[in-house]
Structure formats: structure tokens, C-alpha cells
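As you look at this complex, bear in mind that one protein chain is not there, while each of the others sits in place.
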Amino acid sequence: MNLDDELKSALRRHEPPPDFTARVLARVSAGPARTAPLAGLSSTLTRKSTRWVAAIAATLLLAAGALEYRQYEGERAKSQVLLAMRITASKLNKAQKKVQMLSHRSIS
Amino acid sequence: MPERPVSTPAGMDFTGLVRQHQAMVFSIAWHVLRDRAVAEELAQDVFLSLHQHLATLESPGHALFWLRRVTSNRALDVLRRRQRHPMVSLENAPEPVALSPAGDPLLGTALRRLVGALPEKARAIVVLRYQEDLDPAEIAKILDIPVGTVKSQLQRALALLREKMSRTLGEIGL
Partner (left out) sequence: MRLAGYLVALGLLAAPAPAQELKWNYDKLAAKASDTVDVSLSGSLLRLATKFLSDDDKDEAKVKKLVGGLKGIYVKNFEFKKAGDYTPADLESFRAPLRGGGWERIVGVHSTEEGETVEVYINNAAKGIGGLAIIATEPKEVTLVNIVGPIDLDSLSELGGHFGIPEVEVEKKK
């Protein structure tokens, strides 16, 4: 066994999950990290809380979580739109540039 | 107000840099931290920082150096802060079990585990040397330590790894 070769093989690069880039772009668009708005609520409930108070708290947390997720999903979708427009516009511009080059050549 | 995507004067664009270097950043973090989820989180944070510092980068080479440096140092920071799982020194690390001499995947897993048991700095040095194929001078710049330290730590780490592996596999040629 050649240790150098085995180490290179064992420590070769691996890709992160397929949506890694999209998630990075979503976080960039979202700005500084935000904490869940109602994260502190559950910690204030004591053991003596009635069941329905706990249920309401859980529902509110779920709603807050859903809101957080919608925010995340929306920001992510927005980054994808911007990425798509960027790619599309760059290809259109490439075509436009070549057409102009060709028309300038035919004129001159 | 959401930030606009930024391009540097060198014509690099952020999304392109993410796509180009995401495997490198994630893998450095993963091989040093041995925790995929934490490595992913760290890798995302590194790219967020890259976005903030994009205007200061002068060239694609500079961006590559910056990413390696920030990723390595942040991974080492995480290791140092980690209290929940005390590090096992390589000398005390259990022998890799159920090794098949012909089974490369198992050998790779065993090696990664042993590398993950190296002391923090030695671990980062081995990862940068073998994942990124960097020489000691380049590693020294990235980790901001003397070249001599890199060389001696690398030598010692390899000797330890060889010893651990050889106990199970028999003679190792190098």
C-alpha cells in the first residue's frame, strides 16, 4: 500500500448537495441571519402551563416556522429567477454581439 | 435592501466562484471536522464571507487562496470550540476494524477516520497537502505558521498514520 496515494484518494474532493449553490445565493439575498421571532416563547412556559396554552404556543411556533420557511423559499426562488435571467441575458447578448460583428463585417 | 450580486474588478462573478470552489471548500471542512452537516454549514458561511469581501480580491488566484485560508482557519476554530466530543489523540485512537486489504472504500474510510483523529493543526496540514496537493510553503502561508512547523508536523503525522495502518495491513510500501 502506498500511503501517499491512499491519502490522496481518501481525501479527494466531494461535491456538497446539489442545491448548495442555490442555498448560498438565497442566504446572500436574505442578508444577515435572523433568529426565529418566537423562539423565546416556549422557554417561558412552565411545567404548570395548561395543555391548551402549550398547544397555542406550539401552533404559533409552527406558524413562525412556516413563515420562516416561506421567507427562505421566497428568497431562494428569487435568487433562482435572478440567476435564470442572468444566464438568459448573457446568451442573448452573445448572440446580439455576434450578429453586430457580422453586420459590421458585411458593411465594411 | 437585498444586496446585488457583485463582480470584482478582475471579472470574477460570485455565483461562478461558488460553483467553481464549492467542492473544495466543503471537502476541506468535512475532512477536518468529520461532520457533514457542520461542514455544509461552515462552507455556506465561508461563501457568505466571500461575498462580503469580494471587492478586496484581486484575481481568481487570490480568491482561491482566500477560500482555502478562511475555510481551514474556521474549521480549526470549530475544532477548538468543540467541547462535546473530546478529541482522541492518534496514539490512543482505536485500530480500524474489519479492513479488507483489497477493499479500497474501507481503506479510504479507515484513513479518513485516522486523519480525523490527528491533532487539529496536523489534521489541517494533511488535508491541505493531500486534498489540495499543496506544498509545505503554500500550507504555511494558508495557516500562517512557519514552514518548518508544517514540515515537522506533516512528517510526524505521516509516521503515525503509517504505523497505525501497518499494524493492521502488514508491511506498507512508501
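Going by the order they are written in, the chains are A and B; count residues from 1 in each one.
Here is the rule we go by: contacts are C-beta pairs under 8 Å (C-beta built on N, C-alpha and C of every residue); 3 or more make two chains touch, one makes a residue touch a chain.
Treat the numbers as computed from the prediction; the structure is a model and nothing was measured.
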Touch as defined at the start, partner being the missing chain; which of B:Asp13, B:Glu40, B:Glu120 or B:Glu138 qualifies?
B:Asp13
Even though one chain is hidden, which residues of chain A still touch it in the full complex?
18, 21, 29, 70, 73-75, 77-78, 80-100, 102
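Please note the rule applied: only the chains that are shown with their structure count from here on.
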Whole-Å separation of chain centres (CA-atom averages), chain A against chain B
24
The answer for chain A against chain B in the complex is residues 1-4, 6-17, 20-21, 23-25, 27-31, 78, 82-83, 86
So, in the complex, the side of chain B touching chain A is made of residues 2-3, 5, 14-15, 18-19, 22-24, 26-27, 30-31, 40, 43-44, 47-48, 51, 101, 104, 107-109, 111-112, 115, 126-127, 130-131, 133, 158, 161-162, 165, 169, 172-174
